[in-house]
Every structure is written in structure tokens, then in C-alpha cells.
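A single protein chain has been omitted; all remaining protein chains appear in their positions.
We call the chains A, B and C, going by the order they appear; numbering starts again at 1 in every chain.
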Amino acid sequence: MTALATERKPRLFTVEVNTTYCKGCEICVQVCPKNVLAMNDRLKANVVNLKDCTGCLNCEIYCPDFAINVEEVEANA
Amino acid sequence: MAIAGKIPTRKYLRQDRLPHIWCPGCGHGIVMQALVRAIHNVGLSQDKTVIVSGIGCSSRASGYMDFDTIHTTHGRALAFATGIKMANPELNVIVMTGDGDASAIGGNHLIHAARRNIGITCICLNNNIYGMTSGQFSPTTPECALATTAPYGVIDPSFDLCKLVQAAGASYVARGTAMQARMLEKYITNALKNDGFSFIEAIDQCPTYFGRKNKLGDAYAMMKRQQETSVSVSKAAAMTPAELEGKQVVGELWNSPRPEYAKSYDQVIAKAQQGGGR
Amino acid sequence: MPNQSRVLMQGNEAILEGALAAGMRFYAGYPITPSTEIAELAAERLPKVGGRFIQMEDEIASMAAVVGGSLAGVKSMTATSGPGFSLKQENLGYAIHGDIPCVVINVQRMGPSTGLPTSPAQGDMQQARFGSHGDYGIIALTPSSVSEAYYLTIRAFNLSEQFRVPVILLTDEVIGHMREAVSLPDPSELTVAERRKPTAPKGEHKPFAPDAKGVPTLPNFGDGYRFHVTGLIHAEDGFATSNPKLVDQAVRRLTNKITDNIDEIYEAEQREIADADIVVFSYGGTARAARRAVRMAREKGLKVGFYRPITIWPFHDEMVRNAIAGKKAVIIPELNLGQMAREVERVAHGTTTVIPVTKVTGEILTPAEILAAIEEVR
Partner (left out) sequence: MTQIMLTGSGGQGMILAGIILAKAGILDGLNVTQTQSYGPEARGGASRAEVILDTDEIDFPKVVAADVILAMTQEAADKFSPKLRAGGTLIVDPAGVHTVPAVDGKVHVVEITKLAKEVTGRTVSANIVALGAMNQACSLVSPAALAAAVADSVPKGTEAVNQKALAAGIAAIGA
């Protein structure tokens, strides 16, 4: 599940959630300072507000399931 | 521009073994990631690093990591690791163990690995409970807490593993919580750089057994609580024992390099070959 | 000294010398009588040849360290007695289950429990076979002389590497503490088996896939194969499985790799069996008295044969059956209450009279006692 931030940000990030690994503990939702993630109705983490992502890596580092991967989108890509 | 602190975590995992067996919200995955990140920071070779674990939830970690790995018997990870390090001191040896594994059934090995200052980094994932067998109290379960084998509350005083290991002779000792994952990563990085016995107590959460039994809320609530009851080494220095009651001191608690055991044995070899001894 | 080829050596010393000749370079142990001389000599001799010795905190740790040392690629061993052997059983089972070669010396002492620490006995014969939990195969060798202790220790390492299984040198206080003349061979005359390394490329190698003999080729830690070892029942890739078919295969392989190769593993000494009416079946230190008794019986004109298993486990049913078939009786002197007599009885299956001669006084059986049992048969 990949979403792409497109608006007026100098840096762009992708936040990928591997739904096979995700066990729905919600830690990522709670550690994200920008409310980028929310739980969906299948109780998996879901990217809902990618434009605010600052690439702080909190969601990736605190995900106990290795389900989240944050990458930066190169400016000229 | 790369993201600050971004590391290729997946390179170090056996991705075909995931998802892991740990419960939703279990802190072991967070600590395991901190270890992986530390290994990357130090630049350890995957081909020359052995991960050794005992028995219990946390000890399943070895199977998910792409190194030479060995999931041993209950409590004995450090004894197996000692054999590996002594037989081939060139290998980097890391032990992942739980609170019950390391401090109850394996307590003697913990003491003596620390005493020898053998070059092993030991990460104790302390979630205050026996998770694999569904919630019995361990030597680190806080007094008065509930567990399936302490339905009226634990009366056994809990163990301060860092003090134990420091007193036994470890050359690097640190404690952190899952909520302080980046600090844990830093401590483990320093531990891996230390040539001797390094001990990291990683306090993490068991929402399924310890949390539920003691009504501590969800995983995040448990993590926050562990953070809130933590006191840094510098703050703790100015606090009275009464003020420290119910708190845990986090940070680098001890860092005092001394000769590593396998290297000391190199001197035994040199002495024997020069015709010394009896 | 003029005669260099024959030296006076204690059994325990011969074991350590044999281990060094076999390439043992890591020893982990804990002091216990009557095996302690082996640890003392290991501490002195290993560093001289670049090997390593560690005195662990307990018997359990010693066995664990030996398994770790072996996985790191070094021929490893430990030595113990009675209570220590009991304590090693869990990690011995781990080594069996993980196809991890290593050698465990058990210098048997009188038990149960702390027993008579310095007195001879042969009370661990069944424990050596069935001491750990679950089903498995194991190899145990039993020397009857100091010289044989030397050669069997080398053989123990060879079998251990060839079949990737812990091998027990099941000796006793009589042999461990006795001194005898030993002729040490030139090291170049010895056959020393080395560990077989995998041939499949990294990434494709299955660490627990058996060869034609049922034996896998495990790499060493640090070779770059990045494999997993676990005490959980595992598939050929090394990872835990509960698939009934794979579990069945895994457990049976551990037994079959020993029983299917028994003719390669088994050794026994047989003397004057062909014309004998009576066979004396004896092993270890006791076999010395038994052999004397057989000679004394022959001098008296009695037709008595001698069967001495050198490989005690696996038990070679067919060879024992052939040796005792049609005999009037088989006499089994041993320093326990009939542990191996049980095995012989199982094989005899009521066709030959089995007479155990047992002794648990803390003393050894004498030739006279065994001769008396022979004479009683008539």
C-alpha cells in the first residue's frame, strides 16, 4: 500500500505498509507526530495523510512487525 | 538526499520467515530492530556474526535474522555462546535472551559470562513475564504484580539485572525501554563496540499477558508508562532511594573496559608455547 | 629413556592424548571425580597446540559450550562422571537433534546420586542410550584397556564427524585410573576423519538435508552459509516445523542414521566362541576379570567363549544373537544390577539362558567370582 506525497513539500516520502506483516497494534499511529497513519477497517495500518510526512522514521523504527518502510522520493524522479 | 537514520533493515532479516510469531504490540520486534540498526551502524559482517538465543518468546528472534543463528536450550544461550566465542574468537557473538531465560534458569551463566568479560553482547528483552508459557511471573516481575502463578500478587522481590551483571564484572551495562528505541540503538551500538561482555537490558511490553493481567492498557500505553517510570542516570544520581522507588534507571550504567576473556586466553596459549606452566 | 615407544599412561591421560591426536582443540568441562584428570590435562596440553580450554560454571554449561565450539568448526569435547552425566543430558539431546558432532567422556562412578564418587561401577550403560528425552540414536564406545582408551577416543571423534552425532566414550573408574604400558603410534599412522563441508552453493544449501547415509553436511558458523540451528523439530532447511510428515522424517532420521550404518559403527572382540558351550559377555573394566575367568575355565577344560562389545551402543542384535545361539548359557558380569543383561535377554528371547553376574559393592568383580558363575552352569 503505497501513497505518494505530491504537494508543495521540499522533500517527498513514501510510507509503505506491508499488510502481511502488520498485526494492527496501532503503535505506528500513536508515534507519528503528523497523523500520517490510521487504522483501516481491516485493522491494518494505512497511510491517510502522506503529505505531512516529515520522514522522521518513527513509524518504521517503532513498528514491532517490520511492516513499515519509509523512503524518500528523489526530487527529480 | 537520504533520510537521516535510515538503514536497510530488511537486508539483515530472513524476510521469508516473517511475519514473526510475536503477538500484536509485543515490544520484541522494536528491540530486534534496534539491534539490527546497531549491527548496521557498527558494520558487522553478516557472515561473521552469530546470533544465539535461548528459549522463550524473545529467543525466537534468532530465527528471523539473516546471520548464523542458533536457538538453544532454556537458559543456556550464554553457555553455547561462550563455546562459540572461545572456539573461534574471530566471530562476533550476540545473545538474545529473555528475563526468565537469562535471570532464572540461566542466571548462573549470566553471572559467569559477565565475570569472565567474554566478548559477547547480551541483550535481555525484559517484558517482566514468561510469555511463551502464557504469563507466569519471572524474576523481574515487579512485586505485587499479578501473574498466572501469582494470582494474589507476586511476593518475590524483583531482580535488578543491570546491578547484578555489573557486580559480576561486565564491562558495559546499559538499560533502555522500547519507547526509547533510538537510545537502545545507541546503547547496543556502543555495546557491540566494547571488547568484552556487554549487557543491555531492554525493557519492553507484553500486552497479551503482563499488560492484560495487570490492566496496563494497550501496547502504546505500556510503552509510555515504561518511559514515564524511567529516570536517567544523571537525574537518578540526585534522587533519594525513596524517590527512586518504582522507577528504573535508564542510560549507560557502566562502561569500564577490561581485558576480554578470549584475548586473555591468547596469552595463556603464548605462555604454554613458551614452555611456561607447571 | 631408551624405550620411547612404550610409555606408562593412565586411562584418563590416554583419553586426552587420543583426543589431541584426533584433532580436538576445544575442551569445556567441570571438575568431577573420577574424570578430573582429563580436564587437568586438557588445561595443560591444549594451549600448547593452539587449542582452548575453559572451565565452565557447571556441567550443563560445559555441554552447551562444547556444542557451541563444534558449531564454530572446532572438534570439541567434555568429560564427566555420574551426576555430571545426568546434568549434561538435555544439551546432549540438543547436540543429537542438531546433528552436532562432539565427544562426551563418561568415566562411570558408583551411583545413584552422589553415590561412591571414587569407586568403580558401570551403572550408566542404559543412561548412555536413553538418558535424554525423546527418541534418537547414539554411539557409545567402551574401552577395556588404557591403550584401547586412546584408540577409541580417536574413533569416537571419527565416528562423531562421519555421522554428525555426539559419541560417548563410556569408560569406568577401573580404566580411567589404571596405568598401563601404551604404545603410541606415529601420528601419520592414524586415521583421522575431518568434518565434511557442504558442496552446494550458499543460499542453496540445506543444512539438514541427509546424504545417502542419512547424515547432513552442516557448514561451520562463519563460513558464510548463514544457517539456523534449533532444538525444535526442524525441516531440512533448519527451521521449525510441525508438519506431521516432516516431523516423522526428522525423528526417524536421527535413529536410522545410526541403525542403518551399524556395521560400520560396531566393533566387538570375540574369543573362542565357535566351540563354546558358555559365552561370557563382558565389557569395559569388568571384561579384564571376565577374560581372566575365561582363561581359567579353559585351563580347567571348560568350553567357554568370550564376547566383548567395544561399541556398546548401538547394540548389534544380530551379532550377539549369532554369538549366543545354541549355547547353554550366556554369563554377563557387570558392575550394575543387569543393565546389559537386559539387552542380551531381549536378543536371546528365551532361547539361551541369560545369567547376570552383578556387583554393586563399589568393588570390581574378580576372576574368581566370574569363574564360580561359569562353573555353576554345569
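The rule we apply is simple: a contact is a pair of C-beta atoms (placed from the backbone, for glycine too) under 8 Å apart; a residue touches a chain by one contact, two chains touch by 3 or more.
None of these values were measured; they are calculated from a predicted model.
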Shown chains that the omitted chain touches within the full complex: C
Option touching the unshown chain, where C:48, C:252 or C:292 are the choices: C:292
Residue in contact with the excluded chain [from C:180, C:237 or C:260]: C:180
Hidden-chain contact residue, picked from the options C:7, C:190, C:268 or C:302: C:7
Touching residues (missing chain, whole complex) on chain C: 1-3, 6-8, 33-34, 117-118, 173-174, 177-181, 288-289, 291-292, 295, 364, 366-368
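Criterion: only the chains that are shown with their structure count from here on.
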Geometric centre distance via CA averages, chain C-chain B, whole Å: 38
Separation of chain A from chain C, taking each centre as the mean of its C-alpha atoms, in whole Å: 59
Rounded Å distance between chain A and chain B, as computed from the means of their C-alpha atoms: 29
List of chain A residues in touch with chain B within their complex: 11, 13, 20-21, 23-27, 30-31, 55, 57, 60-67, 69-72
Parts of chain B lying in touch with chain C, wherever the complex brings them together: 14, 17, 46-48, 50, 52, 55, 62-63, 66-73, 76, 79-88, 90-91, 108-109, 111-112, 262, 265, 268-269, 271-273, 277-278
Contacting residues of chain B [partner chain A, same complex]: 1-3, 5-6, 9-10, 13, 18-20, 22-30, 33-34, 37, 178, 181-182, 207, 218-220, 223
